[in-house]
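A single protein chain has been omitted; all remaining protein chains appear in their positions.
The chains carry the letters A, B and C, assigned in the order they are written, with residues numbered from 1 in each.
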Amino acid sequence: MISVYFFAGLKEAAGQEKWEIDREEISIGELRREAAAAFPEAAEVIGRSMMAVNEEFASDSELVTSSDNAAFLPPVSGG
Amino acid sequence: MISVYFFAGLKEAAGQEKWEIDREEISIGELRREAAAAFPEAAEVIGRSMMAVNEEFASDSELVTSSDNAAFLPPVSGG
Amino acid sequence: MEEKHLFRVMEEPLSADRIQSLVASPDAGAVNLFIGTVREWTKGKRTLSLTYEAYVPMAEKKLAQIGMEIAEKWPGTKTAVHHRTGPLEIGEAAVIIGVASAHREAAIQGSSYAIERIKEIVPIWKKEHWEDGSSWIGDQLETSRYDEGGPDID
Partner (left out) sequence: MEEKHLFRVMEEPLSADRIQSLVASPDAGAVNLFIGTVREWTKGKRTLSLTYEAYVPMAEKKLAQIGMEIAEKWPGTKTAVHHRTGPLEIGEAAVIIGVASAHREAAIQGSSYAIERIKEIVPIWKKEHWEDGSSWIGDQLETSRYDEGGPDID
């Protein structure tokens, strides 16, 4: 089981702040696609979000395992 | 009588912070020469000081009268 | 002062005096403090209040990273950053950046560098409540974040 956290506008769009996916290991690119499928109303912002793994920015080719902390960091639209 | 104030290193060199000269009106250039004559040990720093009249910088050609506040503002040698 | 107090994301009101004391040292001749506050009017639009949300452990880690970057670029500087979360009223401080150095140039340049880097890499979001609605937008440092392909991956 991998836990993924949502923040700010993404948390509101998804309607929850923590999402769990039943995998032991997944690439960030695949995690992004799974999240978009699970939360179609948030798919657009998921596509534009950065991903953090263990509190560091991570690229789509990296792997996440069940022992990692994963989070989507939504963009902001400018102030 | 015109009162003239000294500050900082000039005050120490002259040994006093207020000097009075018995005139009703004097040019700043002349005041500078009179002060240098009255305090020869401070003459060098008087020559390098700015003059303020009524809390504004003043040039040597301006006049000071007995109703003005006059002050020598010594330079500093760099920190 | 403990290093752990230097870079904090917290719900309590921020204090400029506190940041100053955190970065102070006998070797410092200059401290620059930059304070981002909640502004009421932006381009004719009235803000009623703001709410900040952070991914706190990552935000504090990234603030500490920025402090290390500043110490590398301007040796001898000491940096502290406190950022607030939760609801803020007009005029309150959202972020205070403090950089102490022997000479003033490094303190001022380091502060400006911190402002830019906070926008780039620190996961903090601002929800602005206007008279006519609300939305999640850029942080109190005024420009968008993650808006052009996101921050550099480090």
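By definition in this document, a residue touches a chain if its C-beta (ideal position, glycine included) is under 8 Å from a C-beta of that chain, and two chains touch if they have at least 3 such contacts.
Just so it is clear, the model here is predicted, and its values are computed rather than measured.
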item	value
Chains on display which the left-out chain touches in the complete complex	B, C
Where the unshown chain meets subunit C, residue by residue	15-17, 19-20, 24-42, 90-91, 93, 100, 102-104, 107-108, 111-112, 115, 140-142
Subunit B residues that touch the omitted chain in the full complex	5, 7-9, 12, 48-50, 52, 55-59, 71, 73-79
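By our rule, only the chains that are shown with their structure count from here on.
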item	value
Euclidean distance of C-alpha centroids - subunit A vs subunit B, Å	73
Averaged-CA centre spacing for the pair subunit C and subunit B, given as whole angstrom	49
Multi-chain contact residues (two or more partners), subunit B	none
Residue numbers of subunit C (touch at least two other chains)	none
